[in-house]
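Every protein chain except one is present and positioned as in the full complex.
Let's look at chain A:
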Amino acid sequence: MQFSPDQRTTKKFQSNEDEDEDVDVISNLPDEILHKILTFLPTKHAVATTALSRRWTNLWTTAFLPHLEFNDLTLLHTIRSNPNPTHEQTLFVNFVNNVLRLSNLAKVTTFTLTCLGSYGSSCINSWLRIACTNNITELDIYVNFDNGPIRLPAIVYISTSLVVLKLNANVKLDINSDQVCFPSLKILHIFVYNQEDDDWTGELYRRCPALEDLFLEGQVLDTYGKVQFHVCSSTLKRLKIEFSLLDRFCSFEYSFDYSFLVSAENLENLDVFDNFLAEYNVANLQVLDRANICIGHPSLPAKAVGFLYANRAFEFLEGISHVRFLSLSGCTIGALSYINEAKLEHPDEFADDSDDDQYGDVDRWQSYGILPTFNFLTNLELGFRNFRSWTVLPYILQCSPNLEFLALKKEIPDNDMCNRWPWKEPEPLPKCMLYCLKEIDVKGFEGKHYELTVVEFLLKNAQVLQRMAIYSPPLPLDEEMMLHKTIYEHPRGSETCQVKFFSNCLFQPYR
C-alpha cells in the first residue's frame, strides 16, 4: 500500500466551497463514538484504521470489538496464480495472532474463523483457545479439512452463553461422558465429514438440552457402505437435512446406503434435501407445521431397485402425515410416481402387468405404495418434472381431505410427446374438492394436452373453488389466446370461481 507523504495535496481535492471543509471532524469525535463506529466494521477493516493517524492507531485495541471475524477468502484469488501462496498465509497467521494478542477480548460475543488455507491444527486450536471466552454466544468455524483434527476448547462445552454453533471442519466433539453439553445451545449447524463414525452426532443432540434448530449437512464421499444418522431431541423445533451426491456419481450404480432416523416429537419445521433418496425413518411428528421435501434423483432407476426407491418416498410421507403445509419437489413426486413412469418408459419389463388403463386408480396405487391420510394438510405444493408423474395427483388429492390451497408447479419445460397419457379421474371425487379446496395455482402452464385435462378436471369438479391462477411461460400470442378462451369457457363446478392468467412467467426449479 501507498502512503502519501504530503497530506496537503490530497486535502485540496475536497476544498470546493469554504475552508471549513478541510477540518478533520471525524478524528475530533470522542473515543466512545469512534469505538462504536469500529464495532460496526469487519475485524480486518477495523484493524486497518490503525494506519490512519496517531489519533486512530490504538483505538481499535481499546474498542471491545464484539464480533471477531477472520477469513482468508482472498486466498481464492491468489491460489489461482500461485498454488502455494505462503506469503499471504504468513500475513494471515500474523494478523490473527496480532489481533488476538492486542485486542480486548472481554466482550467478544461472536467468533468466526474461515480458513481456506492450511495452517495446521495446533495453530487453529490455539486461536480457538484464545478467542473462546466466557461471553461467547456464537462460534462459527469453517476450516479446510486439510488442517487436521480441530478441537473445541473445553470451556465451550460448558458455556452457558453459547447459543449458536456452526461447524464445518474436521472436528470431532468430545462427548463421551454422560454430561450435558452446550447447555444453552439453540442453533447447531453441522457439516459431517467423518462419515465412518457417524453416531457421535446423534449422541450430541441428545445431550444438548436447549437445542431448537439443527442443520445437518454433508456430502456423500464414499459410494459404498452404510451410514446412519440419528436425530433424537425432544426440544428440536426446526430440522434441515441436506446431503448431496456428487454429480459424477450416479446414485443407482453404487451400493451405499444412507439412513436418517428422526425422533423429535416437538418438531415444527422440516426441510429435507438429497439427490439420491436416502432412507428416512421419521416417526411421531405430531405438531409438524411445515415440511419441504426434495428427495430423489431426476432420472429413473431401473426396475431392480425402483420399487425400493419408490417405497422410501412413501415411507417418509407416512411419518409426516400430521403436517399442515407441505411442499414436494418434482424429484420427490417422480419417486412417488415411479411405478407409472417405469411402466411407460420400459413397457417390456412390466409386460406381466396387464391392466394398463388403471394408472390413476387409487386401489392400483395402493398395491405399490401407500400414502397416509393427511388430515391436517391445508396447503400443498407439488413439483413436476415430466408429464408422467402427474398421474399421482388424483391419489394425493384423495389423501388430503382438508386441503384448501393447492399449487401445481412444473419445474422445467416439457418437450415430451405424451400421446399415451394414462390419466384417470379419481372416483369418487376427493373430499377436498367437494368441501374445502378454495385456491389453486398452476405454474409453468404450457397448455399441453395433459395440463389442460388436469386444469379442466379441477375447474369442473372443485365445488367451492374461489380462485384459480394460471402462470405461463412465454407462449405465441395466438396460442395463448386460444388457451385462455378454452379455459374460460370450460364449465366450472363453483359459480364464484375466478380464473386469472399471468403470462411470461419463468419456470422455477425447486432450488
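One rule holds in what follows: a residue touches a chain if its C-beta (ideal position, glycine included) is under 8 Å from a C-beta of that chain, and two chains touch if they have at least 3 such contacts; residues count from 1.
Simple rule for what comes next: contacts and distances are computed from a predicted model.
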item	value
Among "Nuclear pore complex protein Nup85", "DNA repair protein RAD51 homolog 3", "ATP synthase complex subunit 8" or "SKP1-like protein", UniProt-listed name of the chain not shown	"SKP1-like protein"
Touch with the omitted chain, as defined above, among A:57, A:160, A:299 or A:504	A:57
Touch list for chain A against the chain that is not drawn	1-5, 7, 10-11, 13-14, 20-27, 29-30, 32-33, 36-42, 44-45, 47-57, 74, 88, 91-92, 94-95, 98
